[in-house]
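Yeah, one chain of the complex is gone here, protein chain that is, but the others are all in their spots.
Up next is subunit A:
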Amino acid sequence: MTQTQRKALVVDDAATVRMYHTTLLGDAGFEVQEAANGLEAVEAALATGFDLFVVDVNMPKMNGYTCVETLRSETVGTPAPVVMISTEDRPGDADRAYAAGANLYLVKPVAPERLVRIARLLTSGPGVAA
């Protein structure tokens, strides 16, 4: 039986970060889409089911915390795992991320093999993408 390709959404306003995470996850076998801010991410999640979200914190239009809250709200209601990755390592940032609904909060830079390992672990179940 062949395993269905997992779908990931990379959300970051920095083009280079999007490219980096897209390349890492794409090389690891994920089908990856990109969004440049939280609003685009919510629109993408309403249109497509994703198995994984990789979300930045500081973004224009809709920041990462609000984005994750919206993904978890009735509006979108996705149960897919969310990894938040930020340059911010202030006290309370991780708590804020988990309160919003993230499964994991990582501080940049994240080693490539670590991100891939985490992505595979978090999506090792039956998957949620439509």
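Couple of notes before you dig in:
One rule holds for everything that comes next: contacts are C-beta pairs under 8 Å (C-beta built on N, C-alpha and C of every residue); 3 or more make two chains touch, one makes a residue touch a chain; residues count from 1.
The rule we apply is simple: contacts and distances are computed from a predicted model.
Looking at the choices "Putative permease abc transporter protein", "PBS lyase", "Phenylacetic acid degradation protein" or "GerA spore germination protein", the name in the UniProt record of the chain not drawn here is "PBS lyase". Only one residue in the set A:64, A:81 or A:101 touches the chain that does not appear here, and it is A:64. Contact between subunit A and the unshown chain involves residues 14-17, 19-20, 23, 57-60, 63-66, 87-93, 96, 108-112.
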